[in-house]
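Before any comments, here is the structure.
Missing here is one protein chain; the remaining ones are kept as they sit in the complex.
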Amino acid sequence: MIYILFSILLGGAILTFLANKISGLLRDTFFLLTMLGATLIFYTQLHIGGLVNFSIGSFNLEWGVNSFSWYFSLIVLGLGTLAAFYALSYMKGKENLGFFYFSFLISILSMLGIVMSHDLISFFIFWEMMTWSSYFMVIYSGKNVQKNGINYILFSAFGAYAMLTAIALVYANIHSLSIVEMISNYGQFSPALQTWIPILFLMAFSVKAAMMPLHVWAPGAYSDSPMAYTSVFSGALSKMGIYGMILIFVTMISHLPDDTWFREVFAWLGAITAIMGTLWAIAQDDARKLLAYSSVAQLGYIITGVAIGTDLAMLSALFLAALHALFKGTLFMAVGAVERQTGTVKFSEVTGLIRKMPWTFIASLLAIIALAGIPPLGGFVGKWMLYESLINSNHYILVIAIFFASTSAFLYCYKFLFGFFLGQEEKEWAHVKEAPALMVVPMLLMAGFLVILGTFPGILLKPADTAMQTLGFAPTEGHLWSMSVLFNAWGDQVLLRPLVYAIAGIFLFFLIILTVKGWKNTRYVTTKDISSSGEVPLEHENLTFSVNFYQPFLRAVGPVMKHRMITWYREFGAGMETIFDFTRRIYTGNGQTYAIYVMVFLVIILLLQNTIFG
Amino acid sequence: MEFKLFDLSIVEYAFFVTSVLIILIGLYAALVKKTLIKIVIGLSILDAGINLLLISIGYLKAGTAPIFSPALVKNMPLTLENIKKLSEGMVDPVPQALVLTAIVIGFGVTAVALSLVIRLYRHHHTLNIDEIKNLKW
Amino acid sequence: MHEIIQITWGAIVSFILAFTVGITYMGLNRKITARIQNRIGPPWYQNFIDVIKLGSKQTSIHHGVMQHMGPAFIMVTSVMSLLIIPILNQNRFFPNLNFHGDLVFLLYIMVFGPLGMALGAGQTGNPNSAIGVTRGLSQMAGFEIPWVMALVALMIQYKTTSIVDLMNIQVETGKWLMFSSPFAFLAALLAMLGMFRYAPFDIVGAPQELASGPMSENGGKYLFVMMSAGSVFAFAKLTLYVDLFMGGANNLIILVVKTFSLYLFPMLYGIVSPRYRTEQSVRYFWGWPSLFGLLAILHAMFF
Partner (left out) sequence: MVGSPVLFIAIPLLAAFLIPLLGFVWKESVRILPGLVLLYLLYLSLTLMEQVVHTGTIVEVIAGWAPPWGINLVFSPLTGLLTTLMILMGFIIWIYSYRFKNIDFQEAVKYFILLLMLITGSVGIVLTGDIFNQFVFIEITSISAYALTAFYKGRDSAEASFKYLMIGSLSSMFLLLAIALIYSQLGTLNMADIAAKAHLMKPEFKILALIFFITGLGIEAEIFPLNGWAPDAYAQAPGPIGAAFSGIVVKAGVYAMIRVMFTLFDVAGTHQFLIVIGIITLIIAEMSAVRQEHLKRMLAYSSIGQMGLVIVAFGIGTEEGVFAALFLMLNHAIIKSLLFLSGSYLVYHSTGKYISEVDGIARNLPITSFLFALGSIAIVGMPPFAGFWSKWSMLTAAAHSNLILIIGLVLSVSLIELVYYFRVLNRIYFFPKKKEVVVKKPTINALLAMGLLGLLILIIGFYPDSVTGYLHAASQSLLDKGKYIHDVLSTGQLLLP
């Protein structure tokens, strides 16, 4: 059955690529058919635990679905299908679409492959396929390809090669490549290996999950690839890094004799990524960069949750991972919709779209509320569990760091909404119409799902809990959460249903009072008709306030943001380039010098012959 | 047939010393001289030196040519020990065969080298190897 | 069904109580500042008059849906925090939603309001309100740190995150948390200055500069809802402080006395201090108050 799934995806990708030569319609139908077919088969036919193995090049590869991978495939296929619908209308006018759809489907295939592979070789193969198919996406738009594209492929290759070394070491020691075997006799490895193998694996995963030292590629890559794919890129692709991290932390690190320092380092790295990511997000003027940094920050939360490793923390990490895919997907789609309708994504250029793109506004409002973690929506549940787990496992300073990151997250949340939708309505954007239905529907679907999760998180916590049971955690159904109630280790609880009903009740009550009172004789007035200290601004005067939006706050945190990681990498790169240029000079071009090199080589070998040849 | 190398009389040493000397001269010319023609000449001197070295390996004091001419064989039965006895006095033929091919190869290489030198001169109008350096780094 | 009627009835009564007490505190505040600046100042019930006047006025223009949702969001914050925070200890008063939410939930609900107001202000298109909002949010990021440190210190020390438990502990031990965890109280107190946005941190709605910042474009019914929400929220915050640090009140009179004495601190401190610029206030909150917060956490960890 798994063969059929993969062959559909692969065959579909190739067919879509070829169909592009024939006709656009055929290509779109193939694309949709492949995507829907794959999702359908996955959720109907594939029963959990079915294993399939076959051998290639004297290694036997084993693929299978367990509930842990089923949970992550939920993210991949759910977000993937919605993004597929969105992509159909987002990519309408653009050229070489066959290439785009091909890489889209291949990346979905490789993500499924990663999640379903039970042995290291196929894990690595799918990992690399994911890398270069998403690389095609990053360079698809053709803008600053040398900078961001090379940056992305270099970092992911660095991570992939670290993983390859780890796999080679594991294979050399236990002569088998299956993950289960690696975990079971992880104890027998020499102490040095026992620390190095997880570190190497985590290097690869933290590159993909954009953790602090290795996150430099993320803003460039997320903002350059087309928005239709970025929602999958940041929503699902980065979760593969989290998938790997959870695997490593749960199976390997817990066996380590002194695993506390390991967890502390990663927890703090996650927290620092969260803080720096948020601060950088506040300072961005380009919406895509803002969202890119914000997903780096959100991933920081998830990494901290995974690193802490108590069952509540892991549960919150899994829940936040799925949630992040939802609201980040919606936000990137919203940016895509705005980019398609107005052509620019800069806050300083676009303003006042609320009346022209109301549905996009509602979707991004709900997504922002979820992102900020504010109660009525799902975000709060994840954040609450994360804080409780941090407090219960007495990481007190870490709680403060994470809380600071999430409060300053409100700043860029407001900047995103105000930048695009609120503020002055300018004439140049008067012509803007709402994004086509095919784009708005996926956004509203995801936002709606966030609302439901707000009151009934159990829907998502149930699969997350079964996933954790396969990892060996005790079932948390009873004592940590039930359908719409959250507990923490100290017995405190939050009953979500009454609270959300109360919030909704109060909100509607006062909203009705305000709108109904004097409904007859109040009329809508454009934003030009305001009483800014007495005199009325003229039509052509532009009063939009969006340039250096949080200047005072940024001045307050200035010293922390001065030294950026990317400058260190650039200097390192420049240093390497000069070294390369120097080594190039060895080949001087003069035939005689080459002959002299030969004689010098001979003399050296003659002199050293006893040392070399014993 | 045990072949000895270093317990030879002074004469045989002379061969080795001279061939090594010629090799060194050839090397010197090829590596230090700047003009192309001198380099090619140095290379051919080098070849000559090596060929001399090869020949001198097969040298036998007062050895005769390694041919079983009828005068030498004088209708002796061709048994194994007869052949061995006759070949005692003969010089070893194998290095000579090697040298023949080596000389032919040396000749071929020098011919190609000279044609290249002519073409280089036509383009660069100079024979100094230091000026012919556009393919670098 | 019975339980829902119980909560709504309780909500209405506590809303009216909080509204009246809050408005009188506001009025007294204006009266006391005037007296200190040696002028007579408006009567103590002046705020009642303003609120009723605003409520009855007829607004003729509006700038769209978000402007209606803004005040509604603020009202949600203040009423929800009012319901979550137990007004009298040993639930002598209506229990409302005291047992449904905990401190972390409260923290987030208190942040929900300003964000909602900011959205409403943004819709009006008035540049002053946008500038005011940015300053308000930056300051909020500032004072949240000491506030959260204080709360975390309490949570660690007494191993619970629910307000009712904290209050009961104080009632049983008889010692107010103000004394048993002094640093937490200090940090929370200094954070309260930021919350009330009185003098040193009133750059958000700086009257001369931004024409009352975020609320600048709202008049009439919008301002009515905003002012009443403000007063209810002030009352809710004061009762929270009383519950957490002064052992809660067993009857309303003690509650009023304690809350007013607590309210004196930001009011009087405000009268005598100049106005900080935004980055100064953010740096201020990350200076001494955060140090007290850290001390509170260390204190909680080891005692």
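Just a few scattered comments:
Letters A, B and C name the chains as they come in the text, with residue numbers starting at 1 for each one.
Keep in mind that, in the parts below, a residue touches a chain if its C-beta (ideal position, glycine included) is under 8 Å from a C-beta of that chain, and two chains touch if they have at least 3 such contacts.
What you are looking at is a predicted structure, and each value in this text was computed from that prediction instead of being measured.
Looking at the complex as a whole, the chain kept out of the display touches A, B. From the options A:I8, A:M35, A:V65 or A:I153, the residue with contact to the chain not on display is A:I153. The chain not shown here touches subunit A at positions 56-58, 121, 124-125, 128-129, 132, 139, 142, 145-146, 149-150, 153-154, 157-158, 161-162, 164-165, 168-169, 171-172, 577, 579-581, 583-584, 586-587, 589, 591-595, 597-598, 600-602, 605-606, 609, 611-614.
Annotation for subunit B: contacts to the undisplayed chain at residues 1, 3, 5, 23, 30, 36, 39, 43, 46-47, 50, 53-54, 57, 94-95, 98, 101-102, 105, 108-109, 112-113, 116-117, 119-120, 123-124, 132, 134-135, 137.
Going forward, only the chains that are shown with their structure count from here on.
The mean-CA centres of subunit B and subunit C are about 104 angstrom from one another, to the nearest whole unit.
Of all residues in subunit A, none touches 2 or more other chains. Partner subunit B is touched in their complex by these residues of subunit A: 584-585, 587-592, 595-596, 599. Across the complex, subunit B meets subunit A through its residues 27, 30-31, 34, 39, 129-130, 132-137. Across the interface of their complex, subunit A is touched by residues 7, 11, 58-64, 66, 68-69, 71-73, 75-76, 79-80, 83, 97, 99-102, 104-105, 108-109, 111-112, 115, 118-119, 122-128, 130-131, 133-135, 137-138, 140-142, 144-145, 148-149, 152, 155-156, 159-162, 165, 211, 216-217, 220-222, 225, 277-279, 282-283, 293, 297, 301 of subunit C.
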